[in-house]
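A short write-up of the structure that comes next.
With one protein chain held back, the other chains of the complex are shown just where they sit.
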Amino acid sequence: MTSVTESRPPSERDRLRIGPVALALPAAAWMLAFFAAPLVVFLVYSFLTAKLYDVSGPLTLEAYRDAVTTEVNRTLAVNSLVVGVCVAAATVAIGLPIAYWLRFAAGRWQVLVLFLITATFFASYLVRIYAWRSILGENGLLNSGLERLGILDEPLGFLLYNRFSVSVALVHIFLPYVVLVLYAGFRPISPALVEAAQDLGANAFARWRRVVLPLIAAPAATSFVLVFVLAAADYVTPQFLGGTDGALLGVRIQAALTGSGNWPLGAALSFLMLAAFLSCYALTVILLRALRLHRIRFVS
Amino acid sequence: MSTTQRSPVTFAVTMLALLFLYLPLVVVVLFSFHATGALSFPFTGFSFRWYRDTFGSPTFSSALQNSAIVATSVAILTLVLGTMAAFGLSRCRPRLRAPLAALFFLPITLPGLFVGIALLVYFARLDVQLSLTTVMIAHFVFVFPYFMLVAMAALDRLDPALEEAASDLGASPWKVFRKVTLPQIWPILAGATALAFALSFDEFIITFFVIGPDSTLPMFIFSKLRRTVDPSINVVSTVLMATTLFLWAVAFVFALRAERGRTRRAGGVLGEATP
Partner (left out) sequence: MTHPPFSTPFTRVELLRRSGLVVLTVGAAPTLLAACGGGDEAAAPEASGTIDYLSWEGYDIPDPMTDWKTANAVDVQSTYIGNHDEIQAKIKAGGGSYDLITYYQGYKPLYSELGILTTIDTDKIPNIENLFPVFKEADSRNLWIDEDGNWTGVPWTWGSIGITWDDAELPGGLDSWYDLLDPKFKGKVGVINDPLGAFTLTAHILGKDPSALPKAEYAEIEDFLTKMVGQAKSVAPSFGDMTTQLIAGDIVACYQGWAYQNSLAAGAGNDNVKTKTPTEGAFSFCDLYAVPSTSDNVDTVHAWINEALVPERNAAIAEYLVAAVTVEESAALINADTKALYPYDDLELGDSTGDRLAKLFELAPFYGMPPSESDEYITFSEMSEKWEEIKQSA
């Protein structure tokens, strides 16, 4: 604080200092009670013994052992990993050009297009799921359209009920989110930089590789990991679009809780998944730090 | 300020992306007006019958009402507690900042599945009956970090010199807040509140686990999805999309106002400052 503050009477100074904590207290209490505490309780449950739709007794690693040794869980975990990575990669790969265009080439259209893209973020999660069913199905929009145009004789059966359809729907869900994050990442970058590179003779590829990507690495990496985490843990999309091929671990976790009533197993699977996610976050931070890409600031 | 370039490739990608994003949604809205019960092409004719059916359905009305009630409560709570918390977080001791920030922002990084399931188990343990109240509690946890992100961004952009000047002139902290800080940040807070309402209104992933016998609009859509689907589900989706789209527009407009206001004010204060 400046000298102005220090010259005030002590009682006022103290009031300023206690203030912030008191202000943050209600929200902090709520989050402690309804976010932190439940997670702790849930963690404890992962060490309890499962009884039919109930838990009991001694602390044990049974649930974890069960979770790790069952082959089904391993298959689903791999599925989740693959789908998560694909979805994250696709959204970032598509999001980068969009954010670039918005920041550097959109001009007057920036606000409108940004609004339009991010508005789809609110287009109800569930709606999209069955909307994609009616597009990708054998009698859906895509197939009937292509048949009508004479390009196909038989409908394409591989568009729906597999990892592909799950991934398409998840990309549809997370793309607006990524565009927003990347756009915010692009904001502080001056267009003069890119122009300078252009003037110095760099082609589009070189401009991207040497100027844009390093600047955007941190937000891109963060959104990649975020989308990966959220996509891998999805439990509704696979049920309606995934078929037998595109099942994800989240469905199993949800079934353990609301179906077979095996809470310790659900908890164990959840925390194993959580540990995997935390490692991904940590890895990203470490990688960014190592490549010295985590703190690039430019004045615009 | 920004010079625009020509970049055909990124332009093409953006346009294709817009098509990709809007195609399913347009199909949904289109079929809400379908004359028959089919949800596949060809489109045979326009009719409002599904709208009539849906709006006449008592389960729909009660779900809509419940969603509105929950979203309003969540929005108000988030606004009040969130604004306080944002101030608290930005002005507290550096040592407290990291743990508080973790507590406030962690929910965004966790999938809704975990938050929902943990709450389900927690409420069961505490013998709390699932109801709209538990839904509201859960929604707050989910929505709060988003509000905080926006609010913190707004507070970061505040010019501390203005507040200090006001204090030095003898104004109490509350008066400083009311007369100096609030006028600068209220548009962004209003936008963030609209965002909070929209997020709560549309929430499904966590709600699925903590809801009791009363339904919300997304839960209503889900139960329709589990039933054999007819265009009434498109109607409900259209209503949901229209509402949240409107709110997002409101939030967007407020955010823009805040941007322009700040630029204006930065020039104005320098000229207006008089003892």
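Each chain gets a letter, A and B, in the order it is written, and its residues are counted from 1.
Note that in this section contacts are C-beta pairs under 8 Å (C-beta built on N, C-alpha and C of every residue); 3 or more make two chains touch, one makes a residue touch a chain.
This structure is a prediction, so every number in the text was calculated from the model and none was measured.
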Contact residue for the chain not shown (choose from A:P20, A:P38, A:G95 or A:G137): A:G137
Residue touching the undisplayed chain, where the options are A:V41, A:A63, A:L76 or A:M273: A:L76
Touching residues (missing chain, whole complex) on chain A: 52-54, 70-72, 75-76, 133-134, 137-140, 157, 160-162, 239-240, 242-244, 247, 252, 255, 257-262
Hidden partner interface residues of chain B, rising order: 36-40, 59, 120-121, 123-124, 127-131, 212-215, 223, 225-230
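Throughout what follows, only the chains that are shown with their structure count from here on.
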Residues of chain B that touch chain A when the two form their complex: 2-7, 9-11, 13-14, 17-18, 20-25, 27-28, 31, 39-41, 81-82, 84-85, 87-93, 96, 100, 103-104, 106-115, 117-122, 125, 137-138, 140-141, 144, 164, 167-168, 173, 198, 202, 204-205, 208-209, 218, 221-222, 225, 229, 233, 237, 240-241, 244-245, 247-249, 252, 256
Touch list for chain A against partner chain B, complex: 2, 4-5, 15-17, 19-28, 30-32, 34-39, 41-42, 45, 94, 97-98, 100-107, 111, 113, 115-132, 134-135, 137, 139-141, 144-145, 172, 175-176, 179, 191-192, 194-195, 198, 204, 226, 229-230, 232-236, 240, 250, 253-254, 257-258, 263, 266-267, 270, 273-274, 277, 281
